[in-house]
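Every protein chain except one is present and positioned as in the full complex.
The block that comes next holds subunit A.
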Amino acid sequence: MALSRRKRAQYIRYVQYGVLIVVVLLVAFLADWGQIRRAFLNPEIAASMFPNVITVALKNTIVYTALGFGFGLALGLVLALMKLSSVAPYRWIATVYIEFFRGVPALLVFIGIYYGVPIAFQMQFPPLTTVMLALGGVGAAYMAETIRAGLQAVPKGQVEAARSLGMSSGRAMITIVIPQAFRIILPPLTNELILLTKDSSLIYILGLFREQYELTKFGRETLSRSPSLTPILIAGLCYLIITLPLGYLSRYLEKRTGGKKVSVV
(Lines give C-alpha, C1' and ligand atoms only; values in the text may rest on other atoms or scores of the structure.)
Protein backbone atom coordinates (compact mmCIF):
# COMPACT_ATOMS: atom_id res chain seq x y z
CA MET A 1 0.00 0.00 0.00
CA ALA A 2 1.33 3.40 -0.94
CA LEU A 3 2.10 5.77 1.93
CA SER A 4 0.25 9.05 2.20
CA ARG A 5 2.33 12.13 1.59
CA ARG A 6 2.28 13.11 5.23
CA LYS A 7 3.29 9.62 6.36
CA ARG A 8 6.11 9.57 3.86
CA ALA A 9 7.45 12.95 5.03
CA GLN A 10 7.36 11.68 8.59
CA TYR A 11 9.18 8.50 7.60
CA ILE A 12 11.92 10.47 5.81
CA ARG A 13 12.40 12.60 8.87
CA TYR A 14 12.87 9.50 11.05
CA VAL A 15 15.51 8.25 8.64
CA GLN A 16 17.36 11.60 8.79
CA TYR A 17 17.44 11.53 12.61
CA GLY A 18 18.51 7.87 12.50
CA VAL A 19 21.48 8.58 10.22
CA LEU A 20 22.56 11.47 12.44
CA ILE A 21 22.50 9.31 15.58
CA VAL A 22 24.49 6.54 13.90
CA VAL A 23 27.18 8.98 12.71
CA VAL A 24 27.47 10.63 16.12
CA LEU A 25 27.79 7.24 17.84
CA LEU A 26 30.40 6.04 15.32
CA VAL A 27 32.51 9.14 15.85
CA ALA A 28 32.14 8.93 19.61
CA PHE A 29 33.22 5.29 19.82
CA LEU A 30 35.74 5.00 16.99
CA ALA A 31 37.70 8.20 17.60
CA ASP A 32 40.65 8.00 19.95
CA TRP A 33 39.64 10.81 22.27
CA GLY A 34 42.77 10.61 24.32
CA GLN A 35 44.86 11.11 21.22
CA ILE A 36 42.69 13.92 19.99
CA ARG A 37 42.87 15.65 23.33
CA ARG A 38 46.66 15.31 23.35
CA ALA A 39 46.78 16.67 19.82
CA PHE A 40 44.49 19.67 20.29
CA LEU A 41 43.88 20.35 23.96
CA ASN A 42 47.05 20.20 25.95
CA PRO A 43 46.25 22.35 29.04
CA GLU A 44 49.89 23.10 29.88
CA ILE A 45 50.69 24.31 26.40
CA ALA A 46 47.47 26.31 26.31
CA ALA A 47 48.32 27.89 29.67
CA SER A 48 51.85 28.70 28.51
CA MET A 49 50.44 30.84 25.70
CA PHE A 50 48.76 33.22 28.08
CA PRO A 51 48.85 36.12 28.56
CA ASN A 52 50.94 36.83 25.44
CA VAL A 53 48.41 35.38 23.03
CA ILE A 54 46.03 38.12 24.15
CA THR A 55 48.33 41.02 25.05
CA VAL A 56 50.60 40.61 22.03
CA ALA A 57 49.09 38.41 19.35
CA LEU A 58 45.41 39.31 19.57
CA LYS A 59 46.28 42.96 20.08
CA ASN A 60 48.57 42.96 17.03
CA THR A 61 45.96 41.23 14.88
CA ILE A 62 43.50 43.97 15.80
CA VAL A 63 46.05 46.73 15.22
CA TYR A 64 47.11 45.34 11.81
CA THR A 65 43.51 44.82 10.75
CA ALA A 66 42.52 48.33 11.86
CA LEU A 67 45.46 49.88 9.97
CA GLY A 68 44.71 47.86 6.86
CA PHE A 69 40.99 48.58 7.06
CA GLY A 70 41.53 52.31 7.57
CA PHE A 71 43.90 52.60 4.64
CA GLY A 72 41.79 50.25 2.52
CA LEU A 73 38.64 52.27 3.20
CA ALA A 74 40.30 55.54 2.22
CA LEU A 75 41.86 54.07 -0.92
CA GLY A 76 38.64 52.19 -1.70
CA LEU A 77 36.66 55.44 -1.54
CA VAL A 78 39.12 57.12 -3.89
CA LEU A 79 38.90 54.15 -6.30
CA ALA A 80 35.10 54.17 -6.13
CA LEU A 81 35.00 57.88 -6.95
CA MET A 82 37.48 57.30 -9.79
CA LYS A 83 35.27 54.54 -11.13
CA LEU A 84 32.33 56.96 -11.23
CA SER A 85 34.45 59.78 -12.67
CA SER A 86 33.55 61.39 -15.97
CA VAL A 87 37.26 61.38 -16.86
CA ALA A 88 37.77 58.09 -18.68
CA PRO A 89 41.44 57.45 -17.72
CA TYR A 90 40.46 57.60 -14.03
CA ARG A 91 37.85 54.91 -14.66
CA TRP A 92 40.41 52.77 -16.49
CA ILE A 93 43.02 53.08 -13.75
CA ALA A 94 40.48 52.21 -11.06
CA THR A 95 39.20 49.23 -13.04
CA VAL A 96 42.70 47.87 -13.65
CA TYR A 97 43.60 48.27 -9.98
CA ILE A 98 40.42 46.61 -8.74
CA GLU A 99 40.54 43.72 -11.18
CA PHE A 100 44.24 43.10 -10.50
CA PHE A 101 44.11 43.10 -6.71
CA ARG A 102 40.88 41.14 -6.57
CA GLY A 103 42.26 38.61 -8.99
CA VAL A 104 45.63 37.74 -7.49
CA PRO A 105 46.16 35.97 -4.15
CA ALA A 106 46.70 38.36 -1.26
CA LEU A 107 49.81 36.37 -0.34
CA LEU A 108 51.47 37.40 -3.62
CA VAL A 109 50.72 41.04 -2.87
CA PHE A 110 52.32 40.70 0.56
CA ILE A 111 55.43 39.13 -0.93
CA GLY A 112 55.54 41.73 -3.68
CA ILE A 113 55.40 44.65 -1.27
CA TYR A 114 57.74 43.11 1.28
CA TYR A 115 60.44 41.91 -1.09
CA GLY A 116 59.70 43.89 -4.23
CA VAL A 117 59.49 47.44 -2.93
CA PRO A 118 62.98 47.46 -1.33
CA ILE A 119 64.52 46.17 -4.55
CA ALA A 120 62.59 48.43 -6.89
CA PHE A 121 62.74 51.65 -4.87
CA GLN A 122 65.85 51.16 -2.77
CA MET A 123 63.85 51.70 0.38
CA GLN A 124 62.47 49.59 3.20
CA PHE A 125 59.12 50.37 4.79
CA PRO A 126 58.82 49.77 8.51
CA PRO A 127 56.80 46.57 9.14
CA LEU A 128 53.66 48.41 10.19
CA THR A 129 53.65 50.40 6.96
CA THR A 130 54.15 47.24 4.93
CA VAL A 131 51.25 45.63 6.73
CA MET A 132 49.04 48.65 6.18
CA LEU A 133 49.90 48.90 2.47
CA ALA A 134 49.53 45.19 1.80
CA LEU A 135 46.32 44.57 3.76
CA GLY A 136 44.79 47.90 2.80
CA GLY A 137 45.86 47.59 -0.82
CA VAL A 138 44.05 44.29 -1.22
CA GLY A 139 41.08 45.34 0.93
CA ALA A 140 40.66 48.54 -1.09
CA ALA A 141 40.01 46.57 -4.26
CA TYR A 142 37.10 44.76 -2.65
CA MET A 143 35.79 47.77 -0.76
CA ALA A 144 35.92 50.01 -3.85
CA GLU A 145 33.20 47.95 -5.54
CA THR A 146 31.06 47.95 -2.40
CA ILE A 147 31.46 51.71 -1.96
CA ARG A 148 30.69 52.35 -5.63
CA ALA A 149 27.48 50.37 -5.31
CA GLY A 150 26.62 52.36 -2.17
CA LEU A 151 27.27 55.71 -3.85
CA GLN A 152 25.01 54.71 -6.73
CA ALA A 153 22.29 53.53 -4.35
CA VAL A 154 21.81 57.03 -2.90
CA PRO A 155 18.61 58.37 -4.53
CA LYS A 156 19.16 60.95 -7.27
CA GLY A 157 16.71 63.29 -5.54
CA GLN A 158 19.17 63.74 -2.68
CA VAL A 159 21.77 65.17 -5.04
CA GLU A 160 19.19 67.33 -6.80
CA ALA A 161 18.05 68.75 -3.48
CA ALA A 162 21.65 69.48 -2.50
CA ARG A 163 22.41 71.13 -5.85
CA SER A 164 19.20 73.18 -5.71
CA LEU A 165 20.42 74.59 -2.38
CA GLY A 166 23.57 75.84 -4.10
CA MET A 167 25.97 73.04 -3.18
CA SER A 168 28.64 72.28 -5.77
CA SER A 169 28.75 68.67 -6.95
CA GLY A 170 31.83 68.04 -4.81
CA ARG A 171 30.21 69.57 -1.74
CA ALA A 172 27.04 67.52 -2.32
CA MET A 173 29.17 64.39 -2.64
CA ILE A 174 30.99 65.02 0.64
CA THR A 175 28.09 66.34 2.71
CA ILE A 176 25.17 64.30 1.40
CA VAL A 177 26.06 61.34 -0.82
CA ILE A 178 29.06 59.78 0.94
CA PRO A 179 27.51 59.81 4.44
CA GLN A 180 24.35 58.19 3.10
CA ALA A 181 26.28 55.67 1.01
CA PHE A 182 28.21 54.51 4.06
CA ARG A 183 24.99 54.02 5.98
CA ILE A 184 23.74 51.79 3.19
CA ILE A 185 26.93 49.72 2.89
CA LEU A 186 27.66 49.31 6.58
CA PRO A 187 26.65 45.61 6.60
CA PRO A 188 28.80 44.57 3.60
CA LEU A 189 31.68 46.71 4.90
CA THR A 190 31.53 44.82 8.19
CA ASN A 191 31.90 41.63 6.18
CA GLU A 192 34.97 43.08 4.47
CA LEU A 193 36.37 43.77 7.91
CA ILE A 194 35.91 40.11 8.86
CA LEU A 195 37.71 38.98 5.70
CA LEU A 196 40.50 41.44 6.38
CA THR A 197 40.88 40.18 9.95
CA LYS A 198 41.54 36.71 8.57
CA ASP A 199 43.80 38.02 5.79
CA SER A 200 45.98 39.68 8.42
CA SER A 201 47.32 36.14 9.07
CA LEU A 202 49.27 36.42 5.80
CA ILE A 203 51.67 38.75 7.57
CA TYR A 204 53.42 35.61 8.78
CA ILE A 205 55.62 35.73 5.68
CA LEU A 206 57.12 39.06 6.77
CA GLY A 207 60.16 39.02 9.01
CA LEU A 208 58.68 40.27 12.27
CA PHE A 209 60.01 40.63 15.77
CA ARG A 210 58.45 38.55 18.51
CA GLU A 211 56.52 41.52 19.88
CA GLN A 212 55.11 42.11 16.39
CA TYR A 213 53.61 38.64 16.07
CA GLU A 214 49.92 38.37 15.34
CA LEU A 215 47.74 35.35 16.07
CA THR A 216 48.73 33.01 13.24
CA LYS A 217 52.44 33.71 13.49
CA PHE A 218 52.25 33.42 17.27
CA GLY A 219 50.38 30.12 17.01
CA ARG A 220 52.85 28.70 14.49
CA GLU A 221 55.81 29.80 16.54
CA THR A 222 54.40 28.14 19.67
CA LEU A 223 53.58 25.08 17.58
CA SER A 224 57.20 24.66 16.56
CA ARG A 225 58.12 24.26 20.24
CA SER A 226 55.31 21.88 21.27
CA PRO A 227 54.16 18.38 20.37
CA SER A 228 50.52 19.45 20.17
CA LEU A 229 48.26 21.44 17.85
CA THR A 230 46.85 23.29 20.85
CA PRO A 231 48.42 26.64 19.81
CA ILE A 232 46.53 26.51 16.52
CA LEU A 233 43.24 25.84 18.27
CA ILE A 234 43.84 28.70 20.71
CA ALA A 235 44.77 31.07 17.89
CA GLY A 236 41.65 29.99 16.00
CA LEU A 237 39.45 30.67 19.02
CA CYS A 238 41.04 34.12 19.34
CA TYR A 239 40.03 34.91 15.74
CA LEU A 240 36.49 33.94 16.64
CA ILE A 241 36.55 36.45 19.49
CA ILE A 242 36.90 39.12 16.80
CA THR A 243 34.92 37.70 13.92
CA LEU A 244 31.82 36.32 15.64
CA PRO A 245 30.76 39.68 17.17
CA LEU A 246 31.48 41.39 13.84
CA GLY A 247 29.32 38.84 12.04
CA TYR A 248 26.56 39.42 14.54
CA LEU A 249 26.94 43.19 14.12
CA SER A 250 26.74 42.86 10.35
CA ARG A 251 23.50 40.88 10.51
CA TYR A 252 22.07 43.34 13.01
CA LEU A 253 22.93 46.31 10.80
CA GLU A 254 21.44 44.55 7.80
CA LYS A 255 18.19 44.02 9.66
CA ARG A 256 18.14 47.61 10.90
CA THR A 257 18.60 49.12 7.45
CA GLY A 258 15.63 47.06 6.35
CA GLY A 259 17.71 44.67 4.27
CA LYS A 260 18.16 47.30 1.58
CA LYS A 261 19.81 45.42 -1.22
CA VAL A 262 22.94 46.84 -2.72
CA SER A 263 24.08 45.04 -5.82
CA VAL A 264 27.83 44.54 -5.79
CA VAL A 265 28.80 43.54 -9.29
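Convention: contacts are C-beta pairs under 8 Å (C-beta built on N, C-alpha and C of every residue); 3 or more make two chains touch, one makes a residue touch a chain; residues count from 1.
Throughout what follows, contacts and distances are computed from a predicted model.
**Student:** UniProt names the one chain left off this complex as which of "Phosphonate C-P lyase system protein PhnK", "Transport permease protein", "ABC-type polar-amino-acid transporter" or "NADH-quinone oxidoreductase subunit L"?
**Tutor:** "ABC-type polar-amino-acid transporter"
**Student:** Touch as defined at the start, partner being the missing chain; which of A:91, A:163, A:198 or A:220 qualifies?
**Tutor:** Among A:91, A:163, A:198 or A:220, only A:163 touches the chain that is not shown.
**Student:** If I consider the whole complex, including the chain that's not displayed, which of A:52, A:129, A:180 or A:226 touches that chain?
**Tutor:** Final answer for the missing-chain contact: A:180.
**Student:** Need a quick check: the contact residues on subunit A for the chain that isn't drawn.
**Tutor:** Against the missing chain, subunit A presents residues 155, 157-158, 160-168, 171, 175-176, 179-180, 183.
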